[in-house]
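The structure under discussion appears below in the form of structure tokens.
A protein chain is absent from this complex, but the other protein chains hold their places.
Coming up: chain A.
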Amino acid sequence: MTLMALLGDYTLQNVALGALFLGLISGVLGSFAVLRKQSLLGDTLSHAALPGICLGFIVTGARHMGSLLLGALFTGTLAALLVMALTRYSRLKTDAALGIVLSTFFALGVVLLSYIQGTGNAAQGGLDAFLFGQAAATLRSDLWVMAAITAIALILVGLCWKEFKLVCFDPGFASTQGLPVLLLETVLTVMIALAVVVGLQMVGVVLMAAMIIAPAVAARQWSRRLEVMVPLAAVFGMVAGLSGALASTLGRGLATGPLIIIVVSLLVMASLLFAPGRGLVWSWLLRVRQRRELHHQHVLTTLHRLASRHDDHAFYAEQGLLEGVHGTAVRPALKVLAQRGMVTLSTQASRQPRYWQLTLEGQQEAERILMAVEQGGASS
């Protein structure tokens, strides 16, 4: 299939647009959830959407997108408020409250699902697709719903940006600034339920949590300001959504939702590893460099100590002696130090074994290091 034909494909257009909306809203709202240490809230709310979907079906007796999503929003919001109430008024910690609410609502959802399947209502076909999503079934009318929800969420975030930011960072201080903290926290939480509703059709209730958490976590690695993190999370979410949709079309109908999740997980892994400053590879390289530098300093001070013990600043130390102290790793260290002009090899090149001598510069450097160590200050 050529690219043009691909872009002209009606189903793909729908799926791609839906994935874009999903990436956008979950990236933005997920950022706030992650910063409030409520990453798992998305997981609870998406599982809690299942009984809502079933209720929506039972009430209307048909598979209307609108009523199903309304039901999902209802039970999702209910679960969110329940979690907030449990953590606020009971002695349950947040993780326990999230876990209990998740399993209770999901169990209820599965029971309702099996009940509906037992009634033999022909219209129920494919209701269980909401478990893992069924992106290909996305209709134009569904897109309008998703677009409207996304727009509402974005407008709210834009209008209350500084309020949301302060509530996430320091709720106590936010309250002294006159902000209605409880209301703002509730709105942030309920909006997660909105994002979940957008994602139900695409990725389903089981995998939706990843869509909330992953773009935000990846974006956090690359950004130092909320004003960068949130748009970046939206971009990551949209990139994942779009590439998942394309991969699914090219891959002969592989499940779109899980593909989106895989792409976004890859983004997270790459960010955790390679992001400058916060990435694992970055800090590993930094540590290796620091350790090597420290080793060089050790070798240098050993030479200095040997020289002062022999009361001869031009003392020649045998390489084997240094290897006895520092191991064979001393060879590359001496090489680097020689390049920096801190040490020199004995001028009699024929002399075996090799002998090393501190240069004047090396001597000063060693004294500087020792001084810094003695004062307990940084040695670089």
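Methods note: a residue touches a chain if its C-beta (ideal position, glycine included) is under 8 Å from a C-beta of that chain, and two chains touch if they have at least 3 such contacts; residues count from 1.
Just so we're on the same page, contacts and distances are computed from a predicted model.
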Choosing from "Metal ABC transporter ATP-binding protein", "histidine kinase", "Cytochrome c" or "Spore germination protein YndE", the absent chain's UniProt record names it "Metal ABC transporter ATP-binding protein"
Of the candidates A:Met84, A:Leu127 or A:Leu179, the residue in contact with the absent chain is A:Leu179
Given A:Ile58, A:Leu78, A:Ala147 or A:Cys160, the correct residue touching the omitted chain is A:Cys160
Answer key for A:Leu98, A:Leu143, A:Ala214 or A:Met229 versus the chain not shown reads A:Met229
It is residues of chain A that touch the chain not shown, namely 35, 37, 159-163, 165-166, 168-170, 172-179, 220, 223-226, 228-229
